[in-house]
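Only one protein chain is missing; all other protein chains are in place.
First chain written, first letter: the chains are A, B and C, and each begins at residue 1.
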Amino acid sequence: MPKKEIVAMILAGGQGSRLKNLTRNNAKPAVPFGGKYRIIDFTLSNCANSGIDTVGVLTQYQPLILHTHIGIGSAWDLDRKFGGVTLLPPFESESGGNWYKGTADAIFQNIGFIDYFDPEYVLILSGDHIYKMDYSEMLEYHKEKKADATIAVIEVPLKEASRFGIMNTEEDGRIYEFEEKPKKPKSTLASMGIYIFNWQKLKTYLKEDEKDAESQRDFGKNIIPKMLNGGLRLYAYKFEGYWKDVGTVDSYWEAHMDLLDEESGMDLNDPYWKIYTADYSYPPQYIGADAVVKNSLIVEGCIIEGEVKNSVLSYGVKVGKNAKVIDSIIMNHTEIEDGAYICRAIIGKGCKVRAGVQVGNCQDIVLIGDNKDIKENTKNE
Amino acid sequence: MPKKEIVAMILAGGQGSRLKNLTRNNAKPAVPFGGKYRIIDFTLSNCANSGIDTVGVLTQYQPLILHTHIGIGSAWDLDRKFGGVTLLPPFESESGGNWYKGTADAIFQNIGFIDYFDPEYVLILSGDHIYKMDYSEMLEYHKEKKADATIAVIEVPLKEASRFGIMNTEEDGRIYEFEEKPKKPKSTLASMGIYIFNWQKLKTYLKEDEKDAESQRDFGKNIIPKMLNGGLRLYAYKFEGYWKDVGTVDSYWEAHMDLLDEESGMDLNDPYWKIYTADYSYPPQYIGADAVVKNSLIVEGCIIEGEVKNSVLSYGVKVGKNAKVIDSIIMNHTEIEDGAYICRAIIGKGCKVRAGVQVGNCQDIVLIGDNKDIKENTKNE
Amino acid sequence: MLKDYMGVISLSEDESNIRSLTVHRPIASIPIFARYRVIDFMLSNMKNAGITNVGIFVNSASRSLIDHIGTGKPWDMNRKNDGVFIFNRYLNAAVNNDIKLLKNNLEFLYRSKKNKVIMTSSYMICNIDFEEIAYEHEKSDADVTVVYKKVENGDNMFLNCDTLKIDENGRVLSVGRNLCLTDTANVSMEIYIMNKEFFIDCILRCIQDGGCDTIKQYIFANLKKFDVRAYEYKGYVGCINSVNSYYRVSMDILEYDVMNELLNSERRIYTKSNDSPPTKYLNGSEIVNSLIANGCIIKGTVKNSIISRGVVIEEGAEVINSIVFPKCVINKNVKLKNVILDKNVEIEMDKVLIGDKNYPVVIEKGSYVGI
Partner (left out) sequence: MLKDYMGVISLSEDESNIRSLTVHRPIASIPIFARYRVIDFMLSNMKNAGITNVGIFVNSASRSLIDHIGTGKPWDMNRKNDGVFIFNRYLNAAVNNDIKLLKNNLEFLYRSKKNKVIMTSSYMICNIDFEEIAYEHEKSDADVTVVYKKVENGDNMFLNCDTLKIDENGRVLSVGRNLCLTDTANVSMEIYIMNKEFFIDCILRCIQDGGCDTIKQYIFANLKKFDVRAYEYKGYVGCINSVNSYYRVSMDILEYDVMNELLNSERRIYTKSNDSPPTKYLNGSEIVNSLIANGCIIKGTVKNSIISRGVVIEEGAEVINSIVFPKCVINKNVKLKNVILDKNVEIEMDKVLIGDKNYPVVIEKGSYVGI
């Protein structure tokens, strides 16, 4: 068997509980996004577009939708004879069953999978960020620096830096210190949770960490600090471009508004960096005679007879006559009946907002779960 | 969404520890069988050939090979738009992660999956038997009898009956008693572990059983007896044909010998009941000038220059000059060097039996694990 | 579900009045309704009736058709047994001759385990329930059932289509041709149901006797001998056999009820999907009564129009009563009215193109319309 230069491992097991209703029956990476995507599509498409053809996806929490969505990876051209995408849920072995106890433990338990491809490098990714990044450029940088590990970082505003893992670097990018959520940050380079490791080095550290009873089995908290202590060559790779962690309802909503903003840097229409997803057959959008559509993203299967502004509508959404949808995200097959008024809301799939009903007060973001029948004005669910 | 009449659930989570080396890194349903198959291929092909297009596969123990083998089910024509095959490993939900605690619990935890298809009937299967059966005929019988549950049974010799779950039935097939491994069996109808249930009825019993702290969450031990106590209509469906549980090394070997026996009733060549599997590109078999091949099954990629009798050889096996392979099962890419002598052995994949070495004594069955380099005569590993 | 039926789609269709859209493709693969190809309707009708084995017989160059059909995955026909197959031109056969093509590929018919055949063309667009028709056919014991539509606009649509003369029992007495002389007519939808054995027999006899280029000619020539019944279809039918009719059917779909019947039925219409992002409507856009696919960027005005995948409409541009095929670019301040743009057309800034409702302007694939 030929070996692979690099294997990507996507951590997709988290619940994302701060997304509330959106992750009750679904893992965070499989939460719908941008009208026709799911969050993990961005990471998978980045892999495909970066020429990485061997990807493991580590799943744990409510993986059914995620598993069904990914399938054998055809949507991302990852249904390959040798390599391609492999789903890696926790499993039972002769020594019993083990849930993944942390990000590092998830990789540790799948050492066998990675070793099968005998790669030089391993790329660790998380499945819940919205961004477009060419990992092959990061790999080039990693090789150039002769690094043992390279961590992608992004410049954040100084006042927000204390919310992140901050990398303090030499001038040439070498990391001499890592601080998790520092009170007084010394720099503004925040870790994006994207790592390239030399596989043999990482394996050694994973095995050692597994013996450390104190460890939380986490890359940021345990592995990276231990590597720094061990004198390894860790480098920061600066990413410039759009990057968003959609971990909260607010940031999820903001990321959608960014899609509507020409200046945000997140362009779904780039033919050289397509975002792929499992695609469905719906009829084209029908925009009726009295409809008004401004600054919105709409996908197929929608029937718009009312007004849609600054909003993102998924498959098969219906907006009735004189209904208004403003600054909102509407998921698939939800129906907004005649004269309803939606403002700053996120409405799950399969809902019905009855005629004339108002959802949201245009200030706080209102989140409505799936399959609700909304008969009365609603400001918070 | 249209509903499905019947959904099949294949229990494929077991380790099958009595198969020893064969299941060290692999679940029992994914153990290679018959030269180019894996055990679960028979059940999956039965589904495809019976016109059942919605199949859940419940996995738990070492599922990587099984998951990769099944993929999205293309080999069995089960990559369907609505339905098809779905892999169902244990998962973490809001209330925490749960391993499947028994056969009934595995179904209980996937009630949501089954309900999605809103079926009338559920077919419960296990993934570790070798047989060809038209489930649509069993369903016909189930409907005819207006049964709540139908259990497939097979006639076993009276002296062996105490090893099985035995169904005692009225003349019309209605079951009035079920005895698990009875010391004094009253009948010879053994359960094959194949059940058709009316889904709504089964769901009720699964939910009740889940509250029963004493229960082992097993169909045979708990659900069926409770249904009988509850006065439900349970019928036995008599299967006539080849059926083999390959749960031990001996029975695994015997099942292979059955493939070589024209009279056994297990014909892999039936064009109307094909056994499907994930297929690979290997060159045709090359049978050399001095080779002798008798009463054997051989697949592509083999190069035979010695003697092969009463044996089953998998992909890419090489048998050197003057080597003899008798009454044996050789797995893929194993090489039997010149002059070696193999008799009544099961040899794992990727092994090398060195020139002149003897494996087996033609009496007990010798089992050799994967990737072994055998340099000395071996009677038991 | 019609488990005993196989489908035959014969694309021996008359292209003489629709040349400008069929330079690069058969009628079956002309883009239509922003998202589909013409053949999607018949193929989806078959899928929705549970037919899993379909042969498409085509004489003209079929590159775009092969691309579109692929493995048949969108119609769930990517199967090991059965599935969808394209049978290509028989050497030297005329475009509208299907009999040699069928004869040359009889193996497809013999090999299938199905014993009944639904044969259709692609150019009659409808969302039809074949199960219902098959039920009526089997009840009637007829040799052949042919589906027709009683039309009221036969004087300006359905030109050259077959028309049926039917007796009180529904038996077809004779077959004529619509020359648009009267408004009402029983227009054949070119949907035929019969036993496979009968179908094969017709093919063989037609070759043996000579004189027929198509299987329907043979059946219609033997109306006395065969029991051919007519089944009346009451739903919408759009006939695509001229540029004019293509344009009118496209405008029909902008009526909500037609759209709803054809595209939003429980019987869904399937097509090949692309990786297009959602369509982006910018602040200056104004959209009225239009059908729009994914992947567009719209800054201008779109009225009563059909916009396919990946089209860019810049600020100040106006697209009215027009049909735009995939990947066209309509630059600033362009005005289009009664226009059909084939794929990959770009219209330079400030250009004005105005056609007539009955004679829409057609711009050929890949054109750059500049100064």
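Quick note on the criterion: contacts are C-beta pairs under 8 Å (C-beta built on N, C-alpha and C of every residue); 3 or more make two chains touch, one makes a residue touch a chain.
Because the structure is predicted, anything quoted here is derived from the model rather than measured.
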Requested in this report: Mind giving the shown chains that are in contact with the missing chain?
Outcome: A, B, C
Report summary line: Only one of B:Ala8, B:Ile124 or B:Leu297 touches the unshown chain, namely B:Leu297
Requested in this report: For the chain that's not shown, point to the residue among A:Lys81, A:Lys146, A:Lys159 or A:Lys184 touching it.
Outcome: A:Lys81
Report task. Please pick, from B:Gly34, B:Gly56, B:Gly165 or B:Gly220, the residue that touches the omitted chain in the full complex. Result -> B:Gly34
Requested in this report: Go through chain A and note every residue touching the omitted chain.
Outcome: 77, 79-81, 276
Query raised in the report: If the missing chain were put back, which residues of chain B would it touch?
Result: 34-36, 75, 260, 262, 268-269, 274-277, 279-281, 283-289, 291-300, 303, 308, 312-313
Requested in this report: Tell me where the left-out chain touches chain C, residue by residue.
Outcome: 61-63, 66-67, 70-71, 80, 85-91, 105, 275
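We adopt the following convention: only the chains that are shown with their structure count from here on.
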Query raised in the report: Using the mean of all protein Cα atoms as the middle point, what chain has its own Cα mean nearest that point?
Result: A
Query raised in the report: Out of B-C and A-C, which chain pair has the most contact pairs?
Result: A-C
Requested in this report: Take the average of all CA coordinates in chain A, do the same for chain C, and state the distance between these two points in whole angstrom.
Outcome: 41
Query raised in the report: From the C-alpha centre of chain B to that of chain C, how far is it in Å?
Result: 47
Query raised in the report: So which bits of chain B are touching at least two other chains?
Result: none
Requested in this report: Note the residues in chain C that touch 2 or more other chains, in rising order.
Outcome: none
